[in-house]
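Right, one structure below, let's go through it.
Complex shown without one protein chain; remaining protein chains in place.
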Amino acid sequence: MTMRIGSRFAAQTALIPAMLIALVVYCGSTVWTVWISMTNSRMLPNNTFVGLRQYESLFGNERWIVSVQNLALFGVLFIVITLALGFLLAVLVDQRIRGEDWLRSVFLYPFSMSFIVTGLAWRWLLDPTLGIAKIAHDIGFEAVQFDWLVRQDRVIYTMLAAAVWHASGLVMAIMLAGLRGIDQEIWKATRIDGIPAWRTYIFVVVPMLKGSFATATILMATSVVRLYDLSVAMTNGGPGIASEVPAKFVMDNLFERQNIGLATAAATSMLITVIAVVAPLLYLQNRAAARAAR
Amino acid sequence: MSGVTVSAIAKAYGSLKVLQDIDLEVQPGEFTVLLGPSGCGKSTLLSAIAGLDEIDSGTVTIAGEDVTDREPSQRGIAMVFQSYALYPTMTVRGNLSFGLKVKRLPKAEIERRVGKTADMLQLTPLLDRKPGQLSGGQRQRVAIGRALVQDAKLFLFDEPLSNLDAKLRTEMRVEIKKLHKDLGMTIVYVTHDQIEAMTLATRIAVMKGGQIEQYAAPDELYERPATLFVAGFVGAPAMNFFPGTVHGGHVVIDGLSLPLDPLPLAGAVADGTKVILGVRPEHVGLADDGAQGTIVDASTDFLEPMGADTLGWFLLGRHRISCRLAPQRARSVSGLVRLALDLRHASLFDANSERRL
Amino acid sequence: MRKHAKAFSAARLGIYGFLIISALFFLLPLYVMIVTSLKGMPEVRQGNLLSLPMAPTIAAWVKAWSSACTGLSCNGISVGFFNSVKILLPSVTASIAVGAVTGYALSLWRPRGAALLFGILMAVAFVPYQVFLFPLVRMFSFVGLNSSLPGIIVVHTIFGLPTMTLIFRNYFAGIPLELMKAARVDGAGFWRIFGTIMLPMAVPIIVVAIILQVTGIWNDFIFGLVFAGRENFPMTVQLNNVVNSTQGEREYNVDMAATILTALVPLAVYFISGRWFVRGIAAGAVKG
Partner (left out) sequence: MFSRKYLLSCAAALALGAAGPAAAQTAEVIHWWTSGGESAAVKVFADQFAKAGGTWVDTAIAGGPNARTAAINRTIGGNPPTAMQFNTGKQFDELVENNLLADVDAVAAKQNWKGIIPPAILDAVMRNGHAYAVPINIHGQNWFFYSTAVFAKAGATEPKNWDDLFVQLDRVKAAGFIPLAFGDQKNWERNMFNTVLAGVGGAEGFTGMWGKRDQAFVKGPVFRKVAETYRRLKGYVDPASPGRNWNDSAALVIQGKAGMHIMGDWAKGEFTAAGQTAGKEYGCTVLSNGGGGYVMGGDVFAFPKPKNADVAKAQALLATTMMAPDTQIMFAQKKGSIPSRQDVDSSTLDICAQKAMKFVSDKSAQIPANELLSPPALTGAVEDIISAYWNDNSMTTDAFVAKVSSALASTL
């Protein structure tokens, strides 16, 4: 679209705040972070260059490795489960049921609460002496052992449960919006063809909701990378280091441990990983968009 | 009120040339239609005139003023879009008056103009409705109204009827034609529908591949198409084409030899020239019914009733030829027939340059 | 189902069964929080998590709101509530305004640098906020924005920018270009088109934006702690103080009441406007 002087100037001017934020805050912070990660800064930044020693130390750090592994396991399961559950809920809510509004709100409300707020309730529910386990004992199931929250090999799944509870409603909302946008004639066509509803959903509807799935996946992925509150509020990384995550590693080293050299090295590593994944996707999307614009 | 002159406009997206050195002159009061298949550059040319698309080179002059570097709103134009592009959150009144408000016209003047336009287009009862509450035809009228209130020097229409059903389209066509006649404004109108073009235009510019093939009045365009493309694009049912070679004052088509004498040729054609002969279906008749022209033998292939006419398809050697027949007569046509080709109205094109000879 | 209304009743039963069980799972934490907050401490200690309060009392709520202690101050979390409101309103407005204008400029005008800017914003959507905390403190101190209401508003605008720009850009990208052309032929400029045509059209997506920002900003803890200044500490900071400090024995009922009180605003927003949320998304909010 053309722009002659007046409007082009206005459009360019309108972008100044965003440009300023992007260049000064985002890029500036990133450059600073990368630089500090190559110094031996501790509590306060200094400029003593130490090359890649912070990175050596980072990748020799068991907690960092565990954090990254946790994030990978958590991230994959979290995205798959929220997408599946969110889609399933959306399909069921879309079956012309009673109380749809009410159910939708019930599924969506957890998203409005932060883990700073709900972490306590979850920790309590999963507490081996107070929570669900105790209730089971009280009603006579003495053999029930539910101690996943305090088991190193299971704690990550308790976080998963809380996280799925938190985000599935949002996925459901996105999927529901997608379902409502599907051409009703598709349903007529599949009924005439005698295709059972479940097959229609899997082989016809799911491919049609590609956009909704992509959106939900991106949103879930951003929340995975940023995962911090949940770990702090539910387990504080424990037991041991079993539920540590990278963002918490960064945060702890940044402030509590006064080791910002290491913290920025960790942040830079995360950033590079993200860019390595996001950049090609953006490029592809851009190219597709350019092609569509022709 | 005034005309438009477009000279040497060019535009390219990368290596794709969308407009190639276009020259076009629209006289004041003229109704010019830009006609062509999709992708021919007609909408881009319209956008260039409107100032909505940047051009690489060339100039646009409206009413004698060079407007090449002006904002669309400063060119004295009004425009009607294919999707109508009505502002969905505004009422009909809001849509009509928005441009006038932007131009800071006095309130009374705005009301006067909106009222007048609404009356003219029978929009008065709809003034307080939003576009979502209107039918397709009503929206179309609002879109035209929005252009009319502007008192513009030049009206641009970008396929304004293509979203309407067939009946409405015919009605609106008549209405637009009437508006042009009554108001006498200058119009540049884009369409891919040749019937629309033929019925509305005072002059048609047929475009292909970013170039204007021919710019002429509808009759001339129909009767003396300048290129093979124009000949094929204009006219329904389409013109019959036969490739052949010129030999001794005849054009030889697969052993069939037709004389060149009756053809309205611009000059002599050298022997051996590869040519394409074009004959419109209405210039083919049944010799047995007394049709005049060059007689050839053919066999009946099939018949295609079209209401007012029936289109008869015959095999002429390896070629198929169509012929406009009266429906009653067509019912008894079968087997071998003798066709009369009225070559006085035929066109001859150079097979290489595809230009009229 | 709209599509095949005559489904078997057994299948319907299964659908309702699954939905009800899911609803229970989703409601469980909220239920536990509410019943606990209505119990007295002796009952909390002895009873089980799920039992209804035998003698419901709102004492814990009153205490959480007006007299729970953190350090020397025993004013409950009510002070923080008003601070949060004070932060919330301008922050939501500013972040949505900047996001909407940026999204509009990016999608419908595509000025120079648009692709680059959008790329940066997309990448930043994936970066943990913590990475920016320290440099931002430095920058803010340089321009004198630290520990102030304007400071925290700017911070929320900065971190709301990627998401807000994304949803507005996607929404505006779905608007026919001809509408823009028509407006320009009518003589409207950048701001006029934005104000009189685009913004009124964007109401569904503005609702989505408001919901996202209200919940995000209300729930923020770390930015409030670092950037707001002690006079403006939001409710979450006080909630942390109440929940993570104890005066002798842990008062779970007060903790839970404080937690619910803190969550009340976003909860209300969701329960009231949940239907708008789905509609807004359906209107093209989030198309990836």
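Residue numbering begins at 1 within each chain, and the chains themselves are lettered A, B and C in the order written.
We adopt the following convention: contacts are C-beta pairs under 8 Å (C-beta built on N, C-alpha and C of every residue); 3 or more make two chains touch, one makes a residue touch a chain.
The model shown is predicted, which means the values in this text are computed figures rather than measured ones.
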If you put the missing chain back into the full complex, which of the shown chains would it touch?
A, C
Given that one chain is not shown, which residue among C:Ser22, C:Thr36, C:Thr70 or C:Thr196 touches it?
C:Thr70
Check each of A:Val150, A:Ile182, A:Val204 or A:Val277 against the chain that is not shown and name the one that touches it.
A:Val150
Against the chain that's been left off, what residues of chain C make contact? List them.
67, 69-75, 133-134, 137-138, 140-141, 144, 146-147, 222, 225-226, 229-231, 237, 240-241, 243-250
List the chain A residues touching the unshown chain?
40, 42-44, 50, 53-54, 56-57, 60-63, 123, 127-130, 147, 149-150, 152, 234-242, 252-253, 255-259, 261-262
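Just so we're on the same page, only the chains that are shown with their structure count from here on.
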Measuring between Cα centroids, what's the chain most distant from chain A?
B
Leading the contact tally is the pair A-C
CA centroids of chain B and chain C: separation to the nearest Å works out as 56
Averaged-CA centre spacing for the pair chain C and chain A, given as whole angstrom:
16
What residues in chain A touch two or more of the other chains?
1, 6-7
For chain C, what residues touch not just one other chain but two or more?
181, 184
Complex contacts: residues of chain C adjacent to chain B:
176, 178-179, 181-188, 192, 196-197, 200-201
Across the complex, what residues on chain A touch chain C?
1, 3, 6-8, 10-12, 14-15, 17-19, 21-22, 24-30, 32-33, 45, 88-89, 92-97, 101, 103-114, 116-118, 120-122, 124-125, 130-132, 134-135, 138, 165, 169, 173-174, 176-178, 180-181, 184, 187, 191, 197, 211-212, 214-215, 218-219, 221-222, 225-226, 228-229, 246-247, 250-251, 254, 260, 264, 267, 270-271, 274-275, 278-279, 282, 286
Contact footprint of chain A on chain C as seen in their complex
1-5, 7, 12, 15-16, 18-19, 22-23, 25-30, 32-33, 48-50, 98, 101-102, 104-106, 108-115, 117, 119-136, 139, 157-158, 161, 165, 177, 180-181, 184, 189-191, 215, 219-221, 236, 239-240, 243, 252, 255-256, 259, 262-263, 266-267, 269-271, 274-275, 277-279, 281-282, 285-288
